[in-house]
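A protein chain is absent from this complex, but the other protein chains hold their places.
== subunit A ==
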Amino acid sequence: MTVANVSTQGSEPVFHLIDEHAHPEGASTMLGFWIYLMSDCLIFAMLFATFGVLGGNYAAGPSPKDLFDLKLVAVNTTMLLLSSITYGFAMLTMEKSRVGATQAWLAITGLFGLAFIGIELSEFAHMIHEGATPQRSAFLSSFFTLVGTHGTHVTFGLVWMVTLMVQVARYGLIEANRRRLMCLSMFWHFLDVVWIGVFTFVYLLGMLR
């Protein structure tokens, strides 16, 4: 009450925080995770640069026109884009603390992610079956490295998603689980951003070469 009295009379109360005040657990997780994503972005930038340099070296082997099926890539892109929006819905239901709906949206996101990985693996299998293996040409080496690294990220994102669904089922939407779900949200949307680069740089521009 004395503080209130002081503040109501005369000058504004002035407070100085001389020392850094304590931060609650997880306060810096989001920024830290963002910086991890930025470092991951640099990895992809190097792979894009490698593909940009080597992407035209076919070594008399197959070229993008012989290998890529743009319709399949369009379906794949749709899968990843849909998984992005459904993850957004999972985050919105999480804000409202609706555990069942959050789990359902996470499951739908996971299925779209699984469809993406399935289509990508079948594309890879088809290419390798036709003799377009990573060791065939510099173009194919850099193609498999870039697209494969993205696919690996999505796969680990799926593992993470299943883990978090188990966590949420066990402990509910506690503070720690919310934080983890937000990290995965950033990771998942970031992978969609990288995929924009992949389908533009590798597939669309590859077909134009």
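The rule is short, and it goes like this: a residue touches a chain if its C-beta (ideal position, glycine included) is under 8 Å from a C-beta of that chain, and two chains touch if they have at least 3 such contacts; residues count from 1.
The working rule: contacts and distances are computed from a predicted model.
> According to its UniProt entry, is the unseen chain "Xanthine dehydrogenase", "Rubredoxin", "Iron-enterobactin ABC transporter permease" or "Cytochrome bo(3) ubiquinol oxidase subunit 4"?
In UniProt, the chain that is not shown appears as "Cytochrome bo(3) ubiquinol oxidase subunit 4".
> Kindly note down the residues of subunit A that lie in touch with the hidden chain.
Residues 3-4, 7-8, 13, 15, 17, 21-24, 27, 30-31, 34-35, 38, 41-42, 45-46, 48-50, 52-53, 70-71, 73-74, 77-78, 81, 84-85, 88-89, 91-92, 95, 182, 186, 189-190, 192-193, 196-197, 199-201, 204-205, 207-208 of subunit A touch the chain absent from view.
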